[in-house]
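One chain of protein is taken out of this complex; the other chains stay put.
Up next, subunit A:
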Amino acid sequence: MLLKIKRVPAVVSNHQKDETAEEEEGEGCGRNILSKCCINVERLPLYTCKPAEENVTFLESLLLGEWEDRFQRGLFRYDVTACETKVLPGKYGFIAQLNEGRHLKKRPTEFPVDQVLQPFDVNKFNFTKVSQEELLFQFEADLPLEAGNSPSVVAINVSPIEYGHVLLIPQVLDCLPQRIDHKSLLLALHMAVEAANPYFRVGYNSLGAFATINHLHFQAYYLAMPFPIEKAHSLKITTTNDGVRISKLMSYPVRGLLFEGGNSIKELSDAVSNASVCLQNNNISFNILISDSGKRIFLLPQCYAEKQALGGVSSELLDTQVNPAVWEMSGHMVLKRKEDYEGATEEKAWSLLAEVSLSEERFKEVNTMIFEAIGCSAEEEEEELEEESSISGGFIRVNCCISVKEEAVSN
């Protein structure tokens, strides 16, 4: 059974067109779609990661300076700083934004959501088709590039969620599909570390967890506020041989893992990559949030798209058209309807995210899979800790349609 949902994709590039329209018109920036060399990387400024002592604010200045340049040149579909935003009253401080321009009033297209791993499709939009002006700079962990590796670039997201919203596209000309591999996640982690700003987060959406485009990319932006997920307490489960501490989130509507520590950036990154690859191979969609300048990484498995395809989500929630990608999972909600923005509350945000989360049982299963893949065992005590809801003191229990999921898997 092929699971699909209908939704309107966010436009991240000015050259991204309606999927169905592609067959009729020429696409991309008008150049030969079979050619991979739509972009000229040589003309871009180049940033390579430097040892810690050198100019720490350089990446930030480069990114902000280039972004502001595109901002003033009108390359974005709207001025995101003109979008009203507020913190919802409550313990966690969910952040809501009224953004009517981000999602188009277009006919929704179909997205297959039951395959976390899908092969790259040259006929669909990908990042070799963005125009030169949407690219800000080339970003590499170190030079020279390994033989045969294409450059990695940072581009603007023309429908930004916040100021400075960029896309990191590892080895852009290699047209990697949207899936985590060790080298790419390490590059994304480097970017968070080099930015050296706890308010610059890097995020990843797998297919099925609301990635818009099946061409490997990470997203990042600045928001000088804490994300609710960053405030959640965590309970340590285990420590890997490389010193990476893995904890589970407590009293947060989404069940997820937190990775910290490690004897080096690479070891932290590899632990998360190993866990992600395990999820990918088991067809579990997930999001990754790299926060605290690369010191804390959240791994959040989800089942919302599947649930939606199987009709398990209330129409009320569907009407808000909030697609819980990594930013929403972290507590930053972009709302397109004024009534949703005016009426936004912590309770509503909580209940939306609770729908997205795996159930406790499923989460335990997934953790077992992950720890087996990473090669460590859970030290967690089997205490029955009551998971409190921060709002009413009662339970918010989530069952992620276990029976439905089994059905899907068996097909």
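In the analysis below, a residue touches a chain if its C-beta (ideal position, glycine included) is under 8 Å from a C-beta of that chain, and two chains touch if they have at least 3 such contacts; residues count from 1.
Here, contacts and distances are computed from a predicted model.
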| item | value |
| --- | --- |
| Name of the absent chain as recorded in UniProt (options "ER membrane protein complex subunit 2", "Radial spoke head protein 9 homolog", "LOV domain-containing protein" or "Large ribosomal subunit protein eL14 domain-containing protein") | "LOV domain-containing protein" |
| Contact residue for the chain not shown (choose from A:R77, A:K124 or A:K236) | A:K236 |
| Selected from A:V41, A:L64 or A:A373 as touching the chain missing from the view | A:L64 |
| Residues from subunit A at the interface with the omitted partner, ascending | 45, 57-58, 60-69, 71-72, 79, 81-87, 89, 93, 95, 162-164, 198-199, 222-226, 230-231, 233-236, 247, 250-251, 260, 292, 295-296, 381, 383, 385 |
